[in-house]
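As you look at this complex, bear in mind that one protein chain is not there, while each of the others sits in place.
Chains here go by letter, A and B, matching the order in which they are written, and residues are numbered from 1 within each.
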Amino acid sequence: MNSELIFIIESLIFTAETSLSTDRICELLIEFERSDIKSALSDLIGYHQGRGGSFDLVEVAGGWQFRTRPAFHSYITRHIKTRTSKFSQSALETLAIIAYRQPITRAEVEHLRGVDCGGVLKTLLEKYLVKILGKKDIPGRPLIYGTSKEFLEIFGLKDLKSLPTLREIQALDAVPQYERQEELQLEPERPFPVESQLPFE
Amino acid sequence: MNSELIFIIESLIFTAETSLSTDRICELLIEFERSDIKSALSDLIGYHQGRGGSFDLVEVAGGWQFRTRPAFHSYITRHIKTRTSKFSQSALETLAIIAYRQPITRAEVEHLRGVDCGGVLKTLLEKYLVKILGKKDIPGRPLIYGTSKEFLEIFGLKDLKSLPTLREIQALDAVPQYERQEELQLEPERPFPVESQLPFE
Partner (left out) sequence: MAVEAHGHRDEHLPLLDGLHEQYSVHLDKFDGPMDLLLHLIKKNELDICDISIAVITRQYLEYIKLMKELNLEVAGDFLVMAATLLQIKSRQLLPVNDQEEPEIDESDPRVELVRRLLEYQQYKEAGMVIGARALLGREVFLRAVSEPALAAAQNTEGPLVVSLFELVDAFRALLQRIPAESFHDVAPGDSLSIADCINEILSLLQEQGTVQFDELVRDEFTRERVIVNFLALLELCRLKMIRIFQGSDHGSIWFIPAVAADDEASSEV
């Protein structure tokens, strides 16, 4: 028995995005004989069946794939239901607008994004990232939103002024200026060009 | 030995998209004792190590994850495209400086490297290898950077402490091959102050 070949096949099946057919495996491993591949594969299947672990090598859609045994699904779904998730692009965009333009009304957010933001705003409120700051004394008395303490916590920020400015992020693209540094300087200190500008014009 | 618990833990780790910490496993399996979970987990690790298969249960970014052994990569890449391209020397140098000296400002990185690092820094941010930790409380309030969880995941590190210390690196004559990478973790000594802001604990 060629145990190296067994594990080569195992590595292919383990990392494949879809089930791998025997033909496909043979195609990938041209340096091995088809008959050797077939017997190694059947050893591999036998091994995983015999092990009786939480996952098994099963035939799906004409190919081979590792699948967890159904007996364990109730545990696995516990994790899936409560795992961390990534922000959607629309949530991220809405949050960014509120963070950078607060205090802001829903209509203003929607004007900038060009789409309805009710759903996203509700989610952000439910996750306590955004809060209602008050109401504006204009017709319709719209609610005004700002970011919350939880917002600062999730991003590890001390306060709103710790939020990177766009200028600072854009400064990463900027070509540095050398004119001043051609003077003799032992320590070319190069802090960010931060312009102190009042946020409201 | 509770073999059912072993396999429950295995199923959780096997299906999780990111590494699962021991704490997270305990949180999910509230009906089991923490001590039982810990001993089952160590049995599971021992089992997979002993099996010597194509994939192994390894500790990465503060949690457990099944990963293929490097020895099989030449077969796997026949059908899986490599996501991680080779890092340039400047990217690696910048990453090393940030990893060992975090939290650090761009100006400090540039002072050490003697070159502008805006472009490299931006690429590292876009690849999520580096993250913005906040702003430094010095005039100009420059942004401060640190390495991310993705950095640990991509470089297969348990935590920042398992980076080889700079002293160990100097002691190495040649650049080690990846087969040797476990051996690099010689001392648990902290090579730099680890801030509580870091995302893994």
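The rule is simple: a residue touches a chain if its C-beta (ideal position, glycine included) is under 8 Å from a C-beta of that chain, and two chains touch if they have at least 3 such contacts.
Because the structure is predicted, anything quoted here is derived from the model rather than measured.
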Among listed residues B:Ile8, B:Leu44 or B:Ile154, the absent chain is touched only by B:Ile154
Contact residues on subunit A toward the hidden chain run 11, 14-19, 65-68, 70, 73, 76-77, 80-87, 89, 92-93, 95-97, 99-103, 106, 112-114, 118, 121-122, 125, 127, 129, 132-138, 141-144, 146-147, 154-157, 159-167, 169-170, 176-178, 181-188, 194-201
On subunit B, residues whose C-beta touches the chain left out of the figure: 14-15, 55, 65-70, 73, 76, 80, 82-87, 89-90, 92-97, 99-100, 111-116, 125-126, 128, 131-132, 139-141, 148, 153-156, 163-164, 166, 169-170, 172, 175-179, 181, 184
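As a working rule, only the chains that are shown with their structure count from here on.
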Suppose each chain is reduced to the average of its Cα coordinates; what separation in Å results between subunit A and subunit B? 17
Contacting residues of subunit A [partner subunit B, same complex]: 7-8, 10-12, 14-17, 20, 24, 28-29, 52-55, 66, 68-69, 72, 75-76, 78-80, 82-83, 156-158, 161-162, 164, 168, 171-176, 187-192, 194
With touch defined as at the start, can you tell me which subunit B residues reach subunit A in the complex? 7-8, 10-12, 14-17, 20, 24, 28-29, 52-55, 66, 68-69, 72, 75-76, 78-80, 105-107, 110-111, 116, 118-119, 121-122, 125, 132-135, 139-143, 197
